[in-house]
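Shown here: the complex without one of its protein chains, the others still in place.
Think of it as A, B and C in the order they're written, each chain with its own count starting at 1.
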Amino acid sequence: METIPIPPVDWSAITPILVVIGWATALLLIDVFAIPQDRKRVTGYLAIVGLIVAALAAIPLWGTSSVTFSDMLVLDNYSLTLNWIFLLVGVLSLAMALDYLPRQEIEQGEFYPLIMFAVGGMMLLAQGTDLIVLFLAVELLSITLYILAGFAYPRLASEEAAMKYLLLGAFSAGFFVYGIALIYGATGTANLFAIGEHLASPAAANGENTLLLVGAGMVLIAFGFKVALAPFHMWTPDVYEGAPTPVTAFMSVGVKGAAFAAMLRILALALPTLRPTWVVVLGGLAILTMLVGNIAAIAQTNVKRMLAYSSIGHAGYILLAIMAIDAERGVQGFLFYMLAYALTNLGAFGVVIALEQKDEAAWSLNDFTGLWGRQPELAIAMAIFMLSLAGVPPTAGFVGKFYVFTAAWESGLGWLVLVGVLTSAVAAFFYLRVIVRMFMQESTYVTEATAEARVVGISEAKDASPLLYRGLASGITVAAVGAILLGLIPTPVVVLVERSMLALAP
Amino acid sequence: MVPTSYYVLLSAALFTIGAMGMLVRRNAIVLFMSVELMLNAANLALVAFARQQVNPDGQVLVFFVITVAAAEVAVGLALLVAIFRSKRTTDVDEVSTLRG
Amino acid sequence: MFNFIWLIPLLPLVGFALNVFVIRREREAGYVATGAVALSFLVALATFIQFAFSPPAEAKPPRVDLVLWNWISVGEFNVPFGLLFDPLSGVMVLLVTGVGALIHLYSIGYMHGDSRVVRYFAYLNLFVAMMLFLVMSDNMLLLFLGWEGVGLCSFLLIGHWFERRTATSAAAKAFVVNRIGDAAFLVAMMAIFAHFGTLSFYDIELADGAVIEGFLERADEISGLIFSIPGQNFLVSTGIAFLLLIGVTGKSAQLPLFVWLPDAMAGPTPVSALIHAATMVTAGVYLMARTHPIFELSAATQGWVTWIGALTALIAATAAVAQWDIKRVLAYSTVSQLGFMVAAAGMGAYVAAIFHLLTHGVFKALLFLGSGSVIHGTHDTQDMRKMGGLREHMPTTFITYLVGAGALAGIFPLAGFWSKDEIIAHAWSGQNFSIFLLLFVSSLLTAFYMGRQIALTFFGQQRDHSYHAHESGQVMTMPLMILAVGAVLAGAMNLPMLHWLSTWLEPTLHEHAAEFGVTQLILAVVTTLLAAGSGYLGWRYYVANSAKIKPGAKDPLYRYSGDIWEALEEAWYIDRAYEKLTVVPGFRALARFMAGVFDPQGIDGLVRGVGYAFSQAASALRVFQSGFVRTYALLFLAGVVMVVGYLLII
Partner (left out) sequence: MSQLGFPLLSIIVWLPALGALLLLLVPRTNDELSRRASLGVSTLTFAISCALPALFNPALPEAAAPAMQFVDQIDWIPSWGISYNVGLDGVSLWLVLLTTFITPITVLSTWDSVHKQVRAFQILMLLLETAMIGVFVAQDLFLFYIFWEFTLIPMAFMIGIWGSENRIYAAVKFFLYTFAGSVLMLVAIIALYILHRDAIAATTPGYVGTFDFGVIAEHLRSGSFVLEAGLAQALFGAFFLAFAIKTPMWPFHTWLPDAHVQAPTAGSVILAGVLLKLGTYGMIRFNLTLFPDASLWAAPAIGILAVIGIIYGAMTAYAQTDMKKLVAYSSVSHMGFVVLGIFALNQIGVSGALIQMINHGLSTGALFLLVGVIYERRHTREIGEFGGLWKVMPIYGGVTLLVVLSSAGLPGLNGFIGEFAIMQGAFMAYETGGARILGWPFVAFAVLGVILAAVYLLRMYGGAFMGDVGNPENAQLSDLSRREIVVLGLLCVPIIAIGLFPNLLFAPMETSVADVLHTFTGVVAGR
């Protein structure tokens, strides 16, 4: 009898993904059937537990390396480190959402499993080595995020954000698929390893590669859209502003990280021989991104929106690391920066969440005025995040930038480094402005409110002192402490990322 | 015999039409259709290439794309309904409070 | 005694410290201050006597050099904090401490009842200490410390009554004008170090046996060296000497920097006597004498020195003629006499310069103290038009003043006669007739204005009766009398034929005593006769016109001279020229422009412009963020076109 050989499948390689996805699926059902409407927090806790379990499950895999599912998935230290980062992002986002959703009265049990699905998609992006898998992972991530972005129904801004994200996301998906098609047409495969081999062969070196180039360009554009590279960034400010803040926080670091992770793998595995070509393209985009992100943020008075632009700027810096993959420190720099950026940015959004009241978007700079007087801990944490984002020592952000710039310089991207440092000097302005508001200005309306509160006999005015729930507080604390520690004692993480090598061959 | 390049050119044309649709139309439904057109253009190219390469990968991908497109539209329509409830419009230009 | 010369400057310094930190009562302050300086004088005298009778043999030229500690030593730059006692220093030290002690004593009476006497005496002590550093330094740098230190004390003492705006601005003016000279001095020092590798005057042996070479003995190493300012070459020695000269014009109130000295009369009169007549202002002359080997290398500078001195002598003398303020007459007279000394130094007659410095120190101190006594006795009247007939009320002051005036006018046999005559004789034998003429005329004018002053102050009738004139107390008249004796006898130290001073200074100044022949004798007789005549003329004219002089009136001579007289009153408008013309207003306007416009708008404008440009760019970027999906898609597509286009092109 003729047998169809099933390609060898190494399930262990995707244990963490399996845990996350499986747990999420189960949790969806449990949430619907077992958890009462007023106790949806429990779902959240369970989701956090799931993510932690997945993180623990990944530990034994450290150091192993395997390529499985017909070379479509890979497990290497690189993807493991990324998985941990994504899981950390998921946990922190969930912790923040646990406070946010009930306060905004938009708590639905599905929220938590959806985040888990998104995390699953992110992890898959980190592990995929086939364009098909990457496409699926991107869509898994995106579609959940479309839903999450519009989760604050009936708040119209949220729906608008979701709609914009969806339309433009689908638009970019079109380019993604078309790019895959062209690559497939040129090489006959969508597998990254195979594409790399194809390009490395002497035939390809001499031949006409236009089809492949255009296809690769489109794929990169699609990822550029996800990570918000200018000029594909236009959705970012609107969506970040409209989406529920924990979702924004999650998107700003998770999606970016995952898409960059995949981009790096594509460049490293499939396109290393074309580096001279894509360095020009990506270099141009990087310069544009750093300029647009950091300059546009200057004009923002809405902190959430400012953070959106800032995340565009940071995409530019991360891109430097991605482009520096021929240097040893490129991958490391990317991983380190991602972790530093994730902690910092999540923390910053955490503070925004803490200030946000029901139906009251406390995103204006004015809402931060005099925060030090009202909530000193929150203000100090925010100051740490802002300084870290600006890249001022001794914070994680500084070491991250240092890492990335060193890597970029090593791989000969000196001019980009110059643009990088200069724009980060520009960026310092708007980060500093938040600090100025918090520490150096007395808030007028708060004093009025407090006075009023005193008259009425309320101990604390509502604006003056928003409640800090345990989840949010711990999330912010973890982020702040992490941002400082990573700046002062980066060594353990440096060692970790130094060992997070990419598997370059099946 | 029709050369593969014809299919690819056709798909490119379809893709461009879809992309242009994104630029000029405002009705959300039409926008969804434009996106669908782009995706299907890609599908066409994929199928054509698969045929040329004698390799099923492309065709497999097409199935995934179709599925994903369906899922996207499903979410999209749900969103549209939500928006329509409050704004009574499907014109995306009307939904542009977020800007600057 | 040689090992104790550090006591000489230290004693006044201790007096200063005591007055600043410990003493709070007026009486103690005066005694402590006077005692400190008197003690210092005694130590100096003892040292001087020992030096005279058993000079240290080993050193050539004979000197005592005491290195107190290693002051600055950086790389090859080595300057000790060292004191020097040699013939030149010796006479200067005696003058400073001797006259200084008398003036301190006088001040006890003069400043009685002032609200800040303690501070006054502290400054006076500090001044003496600084002056002693100046004349006792064994190197340029320490000399400069004294040089600036006396400038500071001058500032403090001129501004002693700082409640008066005139005093404050006079003090600041004195300091700043001096600073200009000092800056040149600084550069000169640097040049000296750069070319000689040392700032010490003579070789100094340090405790560890190392020797710091002096530059004076090997000054001719730089002869012939040139430096160039684009288009012109100069001798290095000319450069250094010229810079030193600028320093001298500042400190010794010569053209063009003399303007501060008349204003400095805003300070208490004893201060004028000590600082602005007897000691500080003569520092420039001392400096030139000390560094004469440098000056001698540069004939050009010597010429400048002579001319500056002679012109200053004349201009100041003419100005002195037209003053009403009793102290201003003396101030201009001081400037004029300093001109004599400087001119002498320019002609190479260093002994004559120092001789005149010493005698002038005595009799001008006497005159100032006398005028102080007058001011004191007339209850702070300074305008001579309000005086008159004071000889009856203040006989001691009158007599001593007369002696001083005679000495200044150069009447035989008073001190001024000998010293001034020596300078004029030098000018005569120097074959430079114009210089001789300038100095000669100045000397006649000197006699004239002193005659005028005596007439206005002491003769005729008292013209203003708002005060009751009285003689000053003993503590004030005593110094007057001592100084008067000095003014009579001081000329003896360098009598023609004997040449004690010349001989004494010969090792330091390398100058042999001048011949004294028939020509000189005739010149001396002619000079003193003409001076006496001129003085008599001045006295006679103003006594005769005494009735016409009233407070606020014009001078009787005004009728004949008109505008010129006004020019004389204003010292030929030189001071006003600084105020009104280019330098000062231009500087102010430029500074205002820089601080008010250029800095905030220009430089900082650029800085803020960068920020502005970024915020404009940010606003521009907002336009693209229209909120419409199709705009976003369009930009997206534009990006695609660019990327794909690039990929297609390559």
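Operating definition for what follows: contacts are C-beta pairs under 8 Å (C-beta built on N, C-alpha and C of every residue); 3 or more make two chains touch, one makes a residue touch a chain.
If you're wondering where the values come from, they're calculated on a predicted model, not measured in any experiment.
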### Message
So there's a chain missing from this view; which of the remaining chains does it actually touch?
### Response
A, C
### Summary
Touch with the missing chain holds, among C:M594, C:V623 or C:I650, for C:M594
### Message
Can you say which of C:V176, C:L581 or C:L648 touches the chain missing from this structure?
### Response
C:V176
### Contact partner of the left-out chain, one of A:V42, A:V421 or A:V481
A:V421
### Task
With the full complex in mind, choose from A:G174, A:G188 or A:P490 the residue touching the hidden chain.
A:P490
### Task
Determine which one of C:G197, C:P395 or C:G562 touches the chain that has been left out.
C:G197
### Summary
Per the touch rule stated above, chain C touches the missing chain via residues 20, 69-77, 81, 119, 141, 144-145, 147-149, 152, 155, 159, 162-165, 167-169, 171-172, 175-176, 179-180, 182-184, 186-187, 189-191, 193-194, 197, 227, 587-588, 590-592, 594-596, 599-600, 603-604, 607, 611
### Message
Even though one chain is hidden, which residues of chain A still touch it in the full complex?
### Response
387, 390, 392-394, 398, 402, 405-406, 409-410, 414, 417-418, 421-422, 424-425, 428-429, 432-433, 436, 439-441, 490-491, 494-495, 498
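Definition applied: only the chains that are shown with their structure count from here on.
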### Query
Where the centre means the average of the CA atoms, what chain is farthest from chain A?
C
#### Entry: Contact-richer chain pair [B-C vs A-C]
A-C
### Whole-Å gap between the CA centroids of chain A and chain B
26
### Query
So, what's the distance in Å between the C-alpha centres of chain C and chain B?
96
### Message
Could you work out how far the Cα centre of chain A sits from that of chain C, in whole Å?
### Response
78
### Message
Residues of chain B that contact two or more other chains, please.
### Response
19, 22, 31, 92, 96-100
### Summary
Multi-chain touching residues of chain C, meaning two or more other chains, are 622, 625, 627, 629, 633
### Summary
Seen from chain C, its contact residues with chain A in the complex are 611, 614-615, 617-619, 621-622, 624-625, 627, 629, 631-633, 635-636, 638-640, 642-644, 646-648, 650
### Query
Which of the residues in chain A end up touching chain B in this complex?
132, 135-136, 139, 142-143, 146-147, 150, 153-154, 156-157, 159-164, 166-167, 169-171, 173-175, 177-178, 180-182, 184-185, 188-190, 237-239, 241-242, 299-300, 305
### Message
Residue numbers of chain B touching chain A in their complex, please.
### Response
4, 8, 11, 15, 18-19, 22, 28, 31-32, 35, 38-39, 41-43, 45-46, 48-50, 52-53, 55, 57-58, 60-61, 64-65, 68-69, 71-72, 75-76, 79-80, 82-83, 85-87, 92, 95-100
